[in-house]
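First, the structure itself, so that you have it in front of you.
Not every chain is included here, but those present sit where they belong.
Chains: A, B and C, in written order; residue numbering restarts at 1 for each.
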Amino acid sequence: MIADVYIELKEGVTDPEGEATKKALRLLGFKKVKSVSSRKVFRIEIDARSKEEAEREIKLMCEKLLVNPVIQNYYIRWVE
Amino acid sequence: MEREEIKVAVLRIEGTNCEDETVKAFRELGVFCEAVHLKQFYSDMIRDEEQRTFSDYNCIAFPGGFSAGDYVRAGAIFSARLKSVLRRDLEEFIKQEYPVIGICNGFQVLVELGALPGFDEDRPIADKPEMALCINDSSRFECRAALLKHENRGKCVFTRKLEKEVVMFPVAHAEGKVVFPKGMEDEYVDRLVQNDQIVFRYVDPDGNYAGYPWNPNGSIYNIAGICNVTGNVFGLMPHPERAFWYPHEDGKAVFESVVEYLEKL
Amino acid sequence: MLYRRVDVPFELYEINILDASDEELVKISEELGLALNLEEMKKIKEYFAKKGRNPYDIEIQSIAQAWSEHCCYKSSKCYLKQFLFDVDAEYVISAIKEDAGVVEFDEEHAYVVALESHNHPSAIEPYGGAATGIGGILRDVLCMGAQPVALVDPLFFGRPDTPDEVIPRGTKHPLYLLSGVVAGIRDYGNRVGIPTVGGMVFFDDAYLTNCLVNVGCIGIARKDRVIPSKAGGAGDLFVLAGGLTGRDGIHGVTFASAELDEKSEEEARGAVQLGNPIIKEPLIHACLEIVEKGLLTGMKDLGGGGLSCVVGEMSLAAGCGAEVWLEKVPLKEKGMAPWEIWISESQERMMLTVKPQHVDEVLYIFQKWDVPAVVVGRVTDDKILRIYYHGHKIYEMDIEFVVSAVEYCRPYTSKKVEAVDEVREADCEKTLLEMLSHYNVASREWIIRQYDHEVRASTVVKPLQGRPNMEGHGDAAVIRPTESWKGLALTADVNPWMTKIDPYWGTASAFDEMIRNLVAVNATPHSFADCLNFGNPEKPERMGEFVESVKALGWMARNFGLPCVSGNVSFYNETPHASVPPTPTLMGVGVVEDVRKAITVDFKRKGSGIVLVGE
């Protein structure tokens, strides 16, 4: 099974990477860009008997490593 | 404890890269110090003579660098690996009032570990991180001199011998901006101030709290370094070990302070 | 039929060169991407005719690697020998012969110097190209048994304000290249924890289609622990350590030895390698631990040509041969043909030769650092290299033949020096402001600060000097590589606007600038390395630029008594649009007797006098 784990910054947390990208795009002449924010995705392939089991595992991974809850949210989307 | 009896471990995994100078700084003060790979504490592939436990040491340092490439988040992989196998041991170590320092990447590790801000005396390592060191406001790596005002009133065991009010340690990091949970920032700052947990704050040459580039990352309240509620766990983004030898020697006092603390322990 | 599939359970072809006509030989060279010319192909044919058999693909690919310009300096050696390599100093321990120069530092220590180009890969993929450039130069220093202590990065690009419209197809905007290259050096250099303390950035239209990325490194070793790039002797085992071997970087060296054109991007994708600093960093630790414990007899990095170059060179340098079991090489991807494994330039790999009784200990040290390491072969006492793959012998050649490339003393013409308009009267204030705001003069702070120039805590004189956050550029950096107060000063110089006008005097002036920069921090110039970036050597006028430049280097080196201890030649920095101006990048190394007496550029006190020295 393959899942994409999306990690985004919580609202109100500054996103310097998004800001810098927006600035660079506008400098290149893309004046219509109103905002840019950055996200990170981990595509994880996992052996599991069921989606439920896999989801439990992935949630644990997020808690233990992938996400810092002070600044980040995450959600999971199944690819396969 | 006699100075010669003091044993310091500088912990590393792949990507840690400031261990040599950190070891050298401690050794120069006449204590035993060695760089130790995290695996030496738990892995069964390590030969007997290279196996270690926390009880072999009186002080632990988490040095700077890019542990595991700083992938996922700076310090996250190092701290997750440590937490999964050695959390209890490290908690015991901290409860016994042995000192722990995290410099730069080491600070990131302590934060991700939940050992800083470290409000709970009985559970020195929180279940979840309570703060974060985010990407610098400039969105890039910043290598520059930083002026730090020492504001600790005596709790932090790493700065007791510091005589100057303002010191210069260099910074070199991309993720060093102190962030507290949204909406609770004031509460956190107040608590740190009241507990005497604030250690260093970024200032300009006149000693004023100033913005970029003096505050190189955009940290809240210009925070550069904090300690836990018992004062024996200390983390900071600037590098005292890079200000140990000529021409900048302000950082030496950090190492001298902890050695003196251990001598009295 | 030119190619015949051999009946073995893996991909192996026999190349029918014995029956091939001249045209067919050229065709083979082209179709297999060998970049060998007819004369060279004929030499191969002759060798195999004597053996009475046709070569396998892996054999002919291996020869192509060894004979590429990049690996054997076939166009430059003759002039380098003639003009440059004759300055000797009694403190030089090893120059030119090995991966890096080794020079005495004090009683106990030697410093190690290397400087190389990574131009073509960076033009195609700036981030990965520059990062792997850093990786490669670190390995060159590491494989001498030295701890790398500082990096420099001289860079050359088209003008940052070049309008999009004038950029030829297949070329990337200079700003895109510059930011990619800087990010690559930053992310790799910072992660492996070696300070980047110097370099230069130069902009000129001539670099638009040929950016240059040079990287230099200096390291420190105990004299009694300097490791030769050769096997110890017959019976030693080859241990391959580091990253896995993949298809990346196949034909990197033959690609570096040809001109870039519009199609290069597509074709060259395979030649671009990507680095993984998180293998490199533990690899450095593990290798140095093995050196420290004296567990190895020889060590060499895998760079251009991959295994094919490293095994041959290490064996031959020891007067030995080798036997390799190719299936032992740990792979990144399935289905690689033996020849691909043999010439792959995957990053972060080192080859060690180890006495059998030390192999377990060596493998344990690598395992401790989670670095893959395996025994892949054995040193033999004849000068023949044999390769087996799953029990089948697929390669047997005399090493001397493989590494005995042709040398060319290519014809050259020296062009006349162009007259330059002399400025007679000028509005000084206006001119000064214009100069200060020129992109070749403007501050490089934004780059320097992205590099960690202080990690290892031994950068005594930093690239930026003066009061915190108001610093200006220094002339050279000074590092303190050991416990003593003795230091090393490091600088990188060349001014292509001068070499463009006159390759000879331009080069001499670069040399002079290098000396002055070292003296400015109170260092005694001690040695230097050069990276000679030029156009297509098959054109006599380009060769002329090269020869003039080398002559000047030799002349200056002799008169200053400064030995050239290491270097690199990069030809073919030329596209149909332009050739680079002669760019002999110099890296100067000076010795500072006491780092506490090193001088920085900032004025120290009000009221001090200002003295101008020289004419």
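Here is the rule we use: a residue touches a chain if its C-beta (ideal position, glycine included) is under 8 Å from a C-beta of that chain, and two chains touch if they have at least 3 such contacts.
Not measured: the values here are computed from a predicted model.
For the assembly as a whole, chain copy numbers read A x2, B x1, C x1.
Basically, only the chains that are shown with their structure count from here on.
Rounded to whole angstrom, the centroid-to-centroid distance between subunit B and subunit C, based on C-alpha atoms, equals 38 Å. Distance between chain centres (mean CA atoms), subunit A to subunit B: 28 Å.
A separation of 39 Å divides the Cα centre of subunit A from that of subunit C.
Contact with two or more other chains is made by residues 140 of subunit B.
Multi-chain contact residues of subunit A (touching two or more other chains) are absent. Subunit B contributes residues 72-73, 76-77, 80, 83-84, 112, 128-132, 134-140, 179-183, 218 to its touches with subunit A in the complex. Those residues of subunit B that touch subunit C in the shared complex are 14-15, 17-18, 20-21, 24-25, 37, 39, 45-47, 50, 64-66, 68-71, 140-147, 168, 170, 172, 205, 213-214, 239, 241-242, 244-247. Subunit A makes touch with subunit B in their complex at residues 10-14, 16-17, 19-20, 63-66, 68-71.
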